[in-house]
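Input: one structure, supplied below.
Just one protein chain is left out here, and the rest sit where they should.
Take a look at chain A:
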């Protein structure tokens, strides 16, 4: 199978992601190391922020944190964040039934290690389409608000898809998880505003997508920065509405 270009992770059935072993199955995108890189960094930043907060109001009970990950696929992002943070509810939303099913099974296996319970955190799966009206979206998914929104939406354009993707990606990974453009960034931004998110981190495939997001936010008082991966490629746009979330700039 491997000889025919089937990705190793589909054969083995998993891919390491931080400390987690994320289950993989055909029909759902395999998590990338670039995503792992920024997710772990983000987890560290939020972890650190929680510590500071705890220091400042040691008398009050720990405050809750709500993470909403859009286009969640295997759920690698919310699972990573929730397994590192305290008192966190992390939602993961995906349009694909296959993805949600795999996500649920990943939640189960992470739960087995008690990583989430120990921190009083949980991960909630939801099926949903981010392109629909935000009110309807919230109704359907049961999500009412967010402290931080994360997303790794499909970001490969049609032309690029044939010229610049790896054969095995093209042949074996779901196109719904790969093909997309600026419309996804618009939906994510609108939802973030609707959920009154204080911060937003969104993976990108090129600098144009970053610029698009930053310009959307700038009109409404969002500050922003960009994240480059270990290979030096622009990889994520980082935005914060609330000045107390400017620590995200360190990503």
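Some observations on this one:
The rule is simple: a contact is a pair of C-beta atoms (placed from the backbone, for glycine too) under 8 Å apart; a residue touches a chain by one contact, two chains touch by 3 or more; residues count from 1.
Everything below uses one rule, namely that contacts and distances are computed from a predicted model.
The complex includes a chain that is not drawn, and of the options "small monomeric GTPase", "snRNA-activating protein complex subunit 1", "Peptide chain release factor 1, mitochondrial" or "Ubiquitin carboxyl-terminal hydrolase" the UniProt name matching it is "Peptide chain release factor 1, mitochondrial". When the omitted chain is restored, the residue from A:9, A:72, A:121 or A:192 that touches it is A:9.
Touching the chain that is not shown, out of A:53, A:129, A:211 or A:229: A:229 (per the contact rule at the top). For chain A, the residues touching the chain absent from view are 7-9, 15-19, 29-30, 32-37, 40, 44, 154-156, 160, 164-166, 168-169, 173, 177-178, 203, 205-206, 229-233, 235.
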